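One chain of protein is taken out of this complex; the other chains stay put.
Take a look at chain A:
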Amino acid sequence: MRVWLAHLIFLPLAAWALITVLDFRAASNVVLWLVAAVIVHDLIIWPLYSVADRAGRLALPGPRINYIRVPAALSLLLLVVFWSTIRGKGAGTYTRVSGLEWDGYGTRWLLVTAALFAISAVVYGVRSRTGRQPAL
């Protein structure tokens, strides 16, 4: 009952928003992007990082993998989320509206990646030396 009432209250609201947005410019493009959002995560992003993680675990069994896994994931997260600035995707628009050049993001990402692995290495070194189990 609870499940059905929840759906009967809120699905019509969602349907209203989806139907209303169809009145605007490039509406089919909105639908395409909504469908692509699920496909991109469930059938591209998740399988890719799962396969990469599996390969990493085969090469480095046990919790030691985390000293690679965590900095690698944080670096990739920065790359994906700031893809537009790092790759200069918005550079044309940005320069036109702000009057500034868009530069240095890609090289900064490389330095941040190096720093993330360096922090991981320091934590690994300290934990190994103090005899604390090198696990998370």
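Following the convention adopted for this analysis, contacts are C-beta pairs under 8 Å (C-beta built on N, C-alpha and C of every residue); 3 or more make two chains touch, one makes a residue touch a chain; residues count from 1.
Please note the rule applied: contacts and distances are computed from a predicted model.
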{"item": "Listed names \"Molybdopterin-dependent oxidoreductase\", \"ABC transporter\", \"Acyl carrier protein\" or \"FtsX-like permease family protein\", with the criterion being the UniProt name of the chain not displayed", "value": "\"Molybdopterin-dependent oxidoreductase\""}
{"item": "Interface residues of chain A (partner: the chain not displayed)", "value": "2-4, 6-7, 9-11, 13-14, 16-18, 20-21, 23-27, 29-30, 33-35, 37-38, 40-42, 45-46, 57, 62-63, 65-66, 69-70, 73-74, 77-78, 81-82, 84-86, 89-91, 93-94, 96-100, 102, 105, 108-109, 112, 116, 136"}
